[in-house]
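Heads up, one of the protein chains got dropped from this complex, but the rest are sitting where they should.
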């Protein structure tokens, strides 16, 4: 990704984060509206739609920005050396803005007020543990694949993992600080009350730190080059369609340039 | 695809569009008949069947015609230079005819009258926005994959995306003018009343135009050769099974010939 | 497959057909028992389990026998020259026997009598049309993939297609004469009363003949070598693990030998 100019990568993170939030929140609204009172059925529709949508969204934007849409993934990528710390710092606010835009889009697609603050309180020790485990697994699957030359299947693996984690955790696996913030702005099935957000975000950071340690232990030879191939192997994400790349004079000079 | 004679490509688009409409409408009828009143469960069956079916249908016909079954995909392909404008103009009426035949087939498979005009009014600002977003994402995933040498996974990506979009939009993501017309002819779960169709089609064209702009910005080096590989990479869709191609004297001379 | 001795291929067809029937019928029994009266939910569980199971079963036995488990697939393979007529004739009774054994296994796994004759009458013009269309699509997806060098994804494509076809047809897509016979022996959700079976089988043969014609028109260059790669490309299904093949003196001399 590092050979793509930064503003293009930020645009991809913005659009992708917006799509991710629109899918997670929008499918939650649809499920709740259509299956009112049958919470298991609501969660099944919400989880299946998020899993399938996430797969497609990572495919859409992965070759441009890496398809993170998630500050803890960018953080881990920076720790492993695949993304510069400066770029990671630029990704973060864009991911939060994208998820917020996506929440608004979801509300509007279902004829709701553009913004409503969620009243769904979720903070509890069980939810805290759930978010640690959910984020640990998410970061582990991403960087285990990057580490072992299998980044090509990361879009499917991440989609499947998140779909499962909606069910096997009590928190329905937010596993992403940006979407945790975005979900505050929709008082619907997938929302979270602002007072519960800090605990979720803390658990997500903790889970990510544990995953970084586990990857370092299990896959000791992880190189920055491999870490940078978070969702699309470089040889596969050839951005020039087999043709020689045209000169791109506006390309920024980043540490990866 | 351009090296396949035009009538074969049109036959593939006709059959594929018919299958697509039969799957989307037929599974809607089944879901409605079997889960009457449980709209969330109806939509889950409808979405899962359409996603899985669309994957298989694109695989069936992709190497012949590109597996568009959708005028806005053909339009975008023409804009990027992967399909001639003359061929795109020939695809369009065939896609509409195919989706109409598929609607009739679905009605007949469930022992209904061959044609019934839907009374399901769907036009609203929220549905309009939903169709813009749904079509934007559909065109983006298709051409992002074509642009980055990953067309091989387009059948799975398109199926997954549409399955998710059934849930995360309030319009259940038609995202296709041809099937919007076909769905007018079935007064069942997946139908649409004719007065709602023009707004849907307008939103779909708008979403597609936005996606073309996004692809041009995010993937600036898109070549016509890459754009033409909408669902099957050329090297993969070798139509001659590893044998030298037999001479095909009736082959049309298109600009791609 | 032709380089695998015939008795091994017949054993694979026997086990695979038994697994297929056990999955289709067993999941139907489970769904019916657990969701009594909610037919849409029953069909959803039955379809999802059959789709996922079929994918795994074709992977289990595909490199040995081609993973047909279906007389009309063997018939089409013989028409295209991928299987000798003599071998196709040997496959057929084994497929029927396997599906019957699978029905008995399903009954026993759910503590039912080993055999009960289904009383589920299904013959109607709408079901007849459904089976023609379902089988047409099944044979088309298999041979379109074989024809275009994409047989490697046939297990996933066939699973997804059948899962979708359970929903978009009124007959729940048997699309297979052997399993039509096997399903007569279980008076449960997935069963079929014997008087309805001949019409189903006739429709399946008709759908298969139409698919053969469509493949010949759409993919005119289909060679016997490509046709024989029904579910696993020959180079992929290397049965000797990269080692030189040991001499296999008991190998039969078939026309493919």
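Every chain is named by a letter (A, B and C) in the order it is written, and numbering of its residues begins at 1.
Here, a residue touches a chain if its C-beta (ideal position, glycine included) is under 8 Å from a C-beta of that chain, and two chains touch if they have at least 3 such contacts.
Quick caveat: nothing in here was measured; it's all calculated off a predicted structure.
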Seminar exercise, completed: Missing chain -> touching shown chains A, C
Exercise. Where the complex has a chain not shown, which of A:137, A:155, A:177 or A:207 is the residue touching it?
Worked result: A:137
For this session: Tell me where the left-out chain touches chain A, residue by residue.
Result: 38-44, 47-48, 51, 124-126, 129-130, 133, 137, 140-141, 144-145, 147-150, 153, 157, 160-161, 163-170, 214, 217-219, 221-223, 225-226
Problem set entry | Positions on chain C where the hidden chain makes contact | 8, 11-12, 15, 19, 22-23, 26-27, 30-31, 34-35, 38, 41-42, 44-46, 48-50, 52-53, 55-57, 59-61, 63-64, 105-106, 108-111, 159, 232, 236-243, 245-246, 248
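To be clear about the criterion, only the chains that are shown with their structure count from here on.
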Exercise. Any idea how many Å lie between the Cα centroids of chain B and chain C?
Worked result: 28
Problem set entry | Where chain A touches two or more other chains at once, by residue number | none
